[in-house]
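All protein chains of the complex are present and in place, except for one that has been dropped.
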Amino acid sequence: MAKKPNSKAAAAARPANARASAAAGDDTEITALSLEPAQLSPEMRAYFAKCEEKLGFVPNVLTAYAFDNAKLAAFVAMYNDLMLAPSGLSKLDREMIAVAVSAQNRCYYCLVAHGAAVRQLSGDPVLGELMVMNYRAARLSKRERAMLDFAVKLTAEPWLIEEADREGLRREGLADRDIWDIAAVAGFFNMSNRVASATDMRPNSIYHGQAR
Amino acid sequence: MAKKPNSKAAAAARPANARASAAAGDDTEITALSLEPAQLSPEMRAYFAKCEEKLGFVPNVLTAYAFDNAKLAAFVAMYNDLMLAPSGLSKLDREMIAVAVSAQNRCYYCLVAHGAAVRQLSGDPVLGELMVMNYRAARLSKRERAMLDFAVKLTAEPWLIEEADREGLRREGLADRDIWDIAAVAGFFNMSNRVASATDMRPNSIYHGQAR
Amino acid sequence: MAKKPNSKAAAAARPANARASAAAGDDTEITALSLEPAQLSPEMRAYFAKCEEKLGFVPNVLTAYAFDNAKLAAFVAMYNDLMLAPSGLSKLDREMIAVAVSAQNRCYYCLVAHGAAVRQLSGDPVLGELMVMNYRAARLSKRERAMLDFAVKLTAEPWLIEEADREGLRREGLADRDIWDIAAVAGFFNMSNRVASATDMRPNSIYHGQAR
Amino acid sequence: MAKKPNSKAAAAARPANARASAAAGDDTEITALSLEPAQLSPEMRAYFAKCEEKLGFVPNVLTAYAFDNAKLAAFVAMYNDLMLAPSGLSKLDREMIAVAVSAQNRCYYCLVAHGAAVRQLSGDPVLGELMVMNYRAARLSKRERAMLDFAVKLTAEPWLIEEADREGLRREGLADRDIWDIAAVAGFFNMSNRVASATDMRPNSIYHGQAR
Amino acid sequence: MAKKPNSKAAAAARPANARASAAAGDDTEITALSLEPAQLSPEMRAYFAKCEEKLGFVPNVLTAYAFDNAKLAAFVAMYNDLMLAPSGLSKLDREMIAVAVSAQNRCYYCLVAHGAAVRQLSGDPVLGELMVMNYRAARLSKRERAMLDFAVKLTAEPWLIEEADREGLRREGLADRDIWDIAAVAGFFNMSNRVASATDMRPNSIYHGQAR
Partner (left out) sequence: MAKKPNSKAAAAARPANARASAAAGDDTEITALSLEPAQLSPEMRAYFAKCEEKLGFVPNVLTAYAFDNAKLAAFVAMYNDLMLAPSGLSKLDREMIAVAVSAQNRCYYCLVAHGAAVRQLSGDPVLGELMVMNYRAARLSKRERAMLDFAVKLTAEPWLIEEADREGLRREGLADRDIWDIAAVAGFFNMSNRVASATDMRPNSIYHGQAR
């Protein structure tokens, strides 16, 4: 049976003239823009320290915003409210929306970082792959499917969303507040996908192997 | 400041059997979602008061977010930083991006509110119309055109943005920090367009007549 | 008749270093093509005089066609039959179709000229904006909505129109003759949008302020 | 070598239970709309007689318009001016544009009728097929290719046409009057394609075998 | 009545300076790639001889693959199994799928070669034209329409195919084995269309006149 190489073994097996890893440099050259790091506020420094402590690293998106303390703080406040605050949507629901939206927009940074989050929160590595590749191929509850269909339609053709779409969510038991949260999370990743794509933002290489 | 045109006069000229104004209700039923207003923080109450004082009204998007103080505060912080903080992009540049992006996404709320802003900031009513209808038909500087082309490509096909696109901006004298700001404003309206479309957000009717 | 707003007053309010109005030149350089005006027939001269008398100006599209009397006459005959002759569609219905089709095609000339017509015929400035921005956001009767959905589908994907689409119109009370008229008006603006876009046709600047 | 069946032989060879010809009824039920024929003017009756004399039949599009004499007359006047009047574009050029545009819009009526015209005017049956199937596969002069690229871009994405597109035509020796004619013919078929698709207009069956 | 020119007569009528036939060279320069013919196996030589005997010519696609015997043999084996082996789909069904898929992909080679096959197998020249131009305009049985709708959706947006699409086929009496065959034929032409387009493959000119 095919043996799963761990990445060190794979590296050892690589011929001397092999190409460099596609992730080489991703942890050092985070975007294609030359922007000087700002002096961060105590709050932001504490937040970075908390990331190091809880995750083991500072997500590159935060380092990318760190050229301007006000922009970083605004991003962190909105992100944490959307993804972590109480909601009728579970944290996994929100991460599934993040990945399905990012797949529509083919955003490398967000697919890597939030694909890992889906794998971790669900304890199911394959669910993360499905969200990245084609969420329609996943075996989902009707509620989950309605939620993702709304988020992806809102991403691809926002001008076509109408009352019938909202009614479809309500029929699956989603309350108006849940609809807001679906829209807000889908909207947020439509923003982040574009900031990441515009700047060629690179994900921390550690994400790739997480929760496989 | 542009005076709100007399909608009663227009109504008087209308034949007796005319349809109701398409804006009827826009100032009272702001979204299609039933969400109870939250108790706002003193900061947010002060901000609403400042809007009333300076604009004569609270923009409906703020009222829409006011079901949750944290979400409102995060939105306001990010919006004000992006649109009003110092930048290599003028406020008019940023509003032109807002409208060109919103036109790509055919977002009624944002086209109305930010179309008015382009008219006001430029003192040129037609420029606002051009941004709404087809920015490619406007007589723009090469720098403005490059900026809008980047923002609209980033909106329509973010996965196609590459170094050559950033180089195109640099050739027109835009610095890397300006590129970030273009991306961030375009990204922000890709978010707001979707929150507005998902919730059928209605613009304050006063915008329509402003700065014509 | 709507009075042409005072562009001089607007200009006076503008700072000295302001950009030129985006409409500068629109009334003098009507298209991007160099075509010598033809000697017009008495009928066409009379028609231009009638425009001056009733509208206060000759619409630029007519001036654009005036390099060839036969082409101008054919255009005028077809236009006037379609938009003004008796039909089960009201004149406002026909102008709404014109604008919704022109929005799909993002045609600057037609959006400006026929957006003004919707504002004038409806006495409702906001209805004109909605047709330009996203007709799906307007509060329309079911009959109006079916009519515009058909016209826009016919514009975007004409190969997908089938009997079920015609049946949908009949269910809203539209007769077969009305279906022809919807198709003919939608078709006509699909033609005009392309002639205007191909030649960079500029709308008379007076339209912008009409019926606001 | 494979023998070309003539259509009578083919019919004879068909099994008794074969499907009816796909063109059955095309010469009697011309559109999906029930519209009573109008009393035609002497001019229009003479024009129909001239068609019978010169072509051997009245093109179905004319019969379709014959529910209303004014609409028929306007259509005939515009069509004949565009396709037959003096122009820097040859009649074959104009028919090639007609077919390339109709292929983009997948219009059955126009592809059949104008595909036959390309075959007849060129004396080259294969050129007609190429225009129907994919004009990019045809061996064309640079001038022809530029003309068709412009017409098809104008059909698919009219909002993207700009001065650079017109310059591309001028570089191939096309004068501004030729550019108008390309735009007008492309525009006209964008109209006709939609009237035909909206009404399920059926081409005279005789076209299929012409000039093969 | 318009006389059908035979192609010799048409050639005679052509002015001396006329363009060369669009099919000139199609039978000698089969693709845009320079690839040396391989030494073919006895089986493949026998197969080519059988083509000559039964069709009167070797289809150009086979000559195109003949630079490599293994590739040719694999192509022939798959093609013959798909198009000729027993199936719940008739040979005409399979050729209709071939043409509808090739129309979606605008593949000149496959539209010419398989359009001829639809004409021959159906004994109905017009059916071939309809498949090339817009299969939705053809009068088809519900089973045929469901089959083509599935094949064309699978071609244009394969990621959207789901159980509901398969259920739609089953409702028209198609068994699971038939569904496989529809998918396999549609898939095969999605491959062949791309090999042909990538190499500018030219169809044997004899196809054009077959079964008209």
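By letter and in written order, the chains are A, B, C, D and E; residue numbering begins at 1 in each of them.
The rule is simple: a residue touches a chain if its C-beta (ideal position, glycine included) is under 8 Å from a C-beta of that chain, and two chains touch if they have at least 3 such contacts.
If you're wondering where the values come from, they're calculated on a predicted model, not measured in any experiment.
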According to the contact rule at the top, which chains on display are touched by the left-out chain?
A, B, D, E
Residues belonging to chain D that touch the chain removed from view:
134, 136
Absent chain, residues of chain A that touch it
1-2, 4-7, 10-11, 13-14, 18-26, 55-57, 103, 106-108, 111-112, 120, 122-127, 129-130, 132-134, 137-139, 200, 205-206, 208-212
Mind pulling the chain E residues that touch the left-out chain?
32-35, 67, 70-71, 73-75, 77-78, 81, 85, 105-107, 150, 154-155, 158-159, 161-163, 166, 176-177, 179-180, 182-184, 186-188, 190-195, 197-200
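In this section, only the chains that are shown with their structure count from here on.
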Path length in the contact graph (chain C to chain D, fewest steps)
1
Chain A and chain B have mean C-alpha positions lying a whole-number Å distance apart equal to 26
Which chain B residues sit where two or more other chains touch them?
106-107, 134, 200
Chain touch graph shape: choose line, ring, star, complete or other and state it.
other
State which pairs of chains touch, listing all of them.
A-B, A-C, A-E, B-C, B-D, C-D, C-E, D-E
